[in-house]
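We show some of the complex, not the whole, and keep each chain where it was.
Chain lettering (A, B and C) follows the sequence in which the chains are written, and residue indices restart at 1 in each chain.
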Amino acid sequence: MFFASDNAGPTHPLIMSALTDANAGYAMPYGADPLMDEVRTQIRHLFEAPEAAVYLVATGTAANSLALATLSQPWQTVFCSPVAHIHEDECNAPEFFSGGAKLTLVPGTDKMTPKALADTIAQEETRGVHGPQRGPVSITQVTERGSVYSLAELQALSDVAKAHNLPVHLDGARFANALVQLNCTPAEMTWKSGIDALSLGGTKNGCMGVEAVVFFDPDKAWEFELRRKRGAHLFSKHRFLSAQMAAYLRDDLWLTTARAANAACAQLAEGLRAAGASFLHTPDANMIFAAFPRAAHRRLHEAGAVYHIWSGELDGEDPDEMLAARLVCDWSMTTDQIDRFLSHLG
Amino acid sequence: MFFASDNAGPTHPLIMSALTDANAGYAMPYGADPLMDEVRTQIRHLFEAPEAAVYLVATGTAANSLALATLSQPWQTVFCSPVAHIHEDECNAPEFFSGGAKLTLVPGTDKMTPKALADTIAQEETRGVHGPQRGPVSITQVTERGSVYSLAELQALSDVAKAHNLPVHLDGARFANALVQLNCTPAEMTWKSGIDALSLGGTKNGCMGVEAVVFFDPDKAWEFELRRKRGAHLFSKHRFLSAQMAAYLRDDLWLTTARAANAACAQLAEGLRAAGASFLHTPDANMIFAAFPRAAHRRLHEAGAVYHIWSGELDGEDPDEMLAARLVCDWSMTTDQIDRFLSHLG
Amino acid sequence: MFFASDNAGPTHPLIMSALTDANAGYAMPYGADPLMDEVRTQIRHLFEAPEAAVYLVATGTAANSLALATLSQPWQTVFCSPVAHIHEDECNAPEFFSGGAKLTLVPGTDKMTPKALADTIAQEETRGVHGPQRGPVSITQVTERGSVYSLAELQALSDVAKAHNLPVHLDGARFANALVQLNCTPAEMTWKSGIDALSLGGTKNGCMGVEAVVFFDPDKAWEFELRRKRGAHLFSKHRFLSAQMAAYLRDDLWLTTARAANAACAQLAEGLRAAGASFLHTPDANMIFAAFPRAAHRRLHEAGAVYHIWSGELDGEDPDEMLAARLVCDWSMTTDQIDRFLSHLG
């Protein structure tokens, strides 16, 4: 019963096989492997973006930080949600890779609204050289609270950015989970909605450790390559990144795993709802934030369930007090595990 | 006939198996996986360093840059060879990770000599706040020219550093290749010779992509952890780094693969010598820099041999002109490939 | 009628004389001038801090950024007010000098409250290496809204910081204006209230361009010196910084000029109050934020008054609409100018 994160699950067998298949003889290092050609072709095709620049790195923080550094200048500020991964969970990596850019938090508790974004950008009004200059907008899809922006919502946010001539980055660590939820095309969820650069997650959805960075306008491609190398994120045995991503995108595996994770989450949410849990956010994809009584949390912990207590303390007197949990399902979550989890709710 | 680099070879089957074995169910992310406990224990045992701090990253540049940044301050200078990887092949990564430290080149064409190091440190004389402050000394073992420092040479270099109270870093991308050549213990080649921090290579010697960083004094361990995360080099599915390193160190696999690479190189060197090639550096481990006639280079290229022309141009008139090649053997190099290579020498 | 800022006024004649007096023959450069010895002695005496490390720079942003960089690490976050100069008016200089530290905004519109600070620090809860680490607290005295913290308020804030073992920086660009208002000693307003490092402003209060940085614990003195030089803020003809600061502190000139500025401000505030203006913040020192009708603003602008419209637009239809002004008095502000200003209020 492991619901702590989708970054703790196994690698999908097809991706393991692809690694084994790739492990024959020598291959040119540093991204010159033939598998990378396949990945580039796949992504350009899937995203209907024949000119896109496509790169691989091994961590989501690397994808985000390198993409944002490429889109920004050190004297700018990046607009993002207060709960964005780039703000809360990357130990100042975006500040580091950008050379000291700032992050300006757009007020909100989950999805960024166009109004809040517009107001925040407006507040960073022109003070000449004194204030930070306006930089990229970074949107997270699926959000860190498990919500999925609709295409109209994405478009509305990028419209605000474009009105100020600001580039838009999408942190898609859970891109596929959103994509299958919206049942739209990758192009629709990115450049057709005004996204300029994408961190396309693989690790949380069945890969061993690979993320793609996609620039729909290849103008900054060479700068990104230099930043990646300088950031020590260029792999010599790059074929093992390529092999993962190629297998991930082949035959819709990424959609299959994402659907599995979302379906597991839906099953879990239904059970929680039936058991009387209340939801802090609507679980659109594969993450749930739900509150239920301390007594149930205690039973779950005793039974070995692993997940984050989101608010409140497990130690406490009142067994009926509601504590919130963050519950994440990865592609490998089984019905059995979920049933066992639900059986402890009471 | 692939002699371009040991970073282009395959992953050893035992390491592939270890990855498969590690791929069962959930594992705590970010280095909290049980396999990392095994790695820590292995390295502390192998290096007779029960207090050592041990971390994993995926690239050699990350290992070097993060280690050096942890040992230095932005207003210091790192002393290294003009041919050091950190100077020539990391696109300013050490400068980036250190926040702008300088690299001071100790004159020489291969191994650093204690005299040259002492003179260079002395030249960076105290100019108060005006010049850069003296920082760590970084030594490469095996060197980028294929030479191996003896234990006495390592000790002499670190003695110079210690006389100025400077920490010593060892870039051990090819650590095992040197170790089997010297036939000494890991402890002798590191902390017993005055090394404070080690980049312990795995990738070039049979791993898929993993390097360890070892601090023999754990005082800076927490700072390193923060730098690793901030540099986007902390893996969520960390078990797949751990699994590689654990398998690499288990049952002396790292020594076995290093011996294989060195033996292949010795065979190749012998053949080259027999064919009349001249050597730019003594090939102590698994790299050769040797000169032979342009005509032989042409035959090799036509036959599909892949390696770097180190000096001179393949295109040129005189078939007898001597061009130098850099030839690297990895653990998987076969006698057959070497024989085929040698057969073209003429 | 110049009320735009106290950074636009003239240099006090006594400071001009001191510059002339200092301009005789040669003086050792880079802070080794005898006048700097005098400054060091003055500040240590005035602040009852015989061990304090004392340095001079030419701009307030340099003082703040260098002090905060010295107190922090790149993976930390600095706690400050959303209206702090370091956040709003330094174009990411703190991020730059610190090597990429973050600024965490403590909610509020003017003075930081101990409760808000404590809550914010608590929210930056321990997430291991994932979030930024907690770093220094920076307090502004006089605040950017013209308020002055009482000694008890300063102590309460530094108590919160100390409870988390965090150092406290005071941005004292208008230090003297607060000091004369509180009628306390420099020691009481700094280290006796828990302040670890001080930016002591001179420029806004009669100097030509000089700020002191004072570390009450001299432990980080050498690091600061290196940071200052590396930041290009060490003056060769340093005596001209020393001369300003020495004259500023001699015979209580700094208190005299601060009292003049505060008195002018009080006169202006009284006139505004009499004219029916409303105040956005209580004007404790030499800055006023007051609202009065658009028609009065228009008359003032036509008469050549220079100041910032803080909210609202001068262009607008309704002559009775209240627009806020930011009005700052420097030490040279005359009664006559204030009377002229008030005469236009209507």
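The definition used in the following text is that a residue touches a chain if its C-beta (ideal position, glycine included) is under 8 Å from a C-beta of that chain, and two chains touch if they have at least 3 such contacts.
This structure is a prediction, so every number in the text was calculated from the model and none was measured.
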item	value
With 3 copies placed, total copies in this complex	4
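Just so we're on the same page, only the chains that are shown with their structure count from here on.
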item	value
Innermost chain by mean C-alpha position	A
Centroid distance [mean C-alpha coordinates] between chain C and chain A, Å	41
Length of the line joining the C-alpha centres of chain B and chain C, rounded to whole Å	51
Separation of mean Cα positions, chain B and chain A [Å, integer]	34
Junction residues of chain A, two or more chains touched	90-92, 96
Contacting residues of chain A [partner chain C, same complex]	74-77, 88-92, 95-96, 98-103, 105, 127, 129-133
Residues of chain B defined as touching chain A within the complex	2, 4-5, 7-11, 16, 19-20, 23-29, 57-62, 65-66, 90-93, 96-97, 203-204, 208-209, 226, 229-237, 240, 306, 332
Residue ranges of chain C touching chain B (in the complex, touch as defined)	30, 73-75, 99-100, 128-130, 133, 223, 225-230, 234
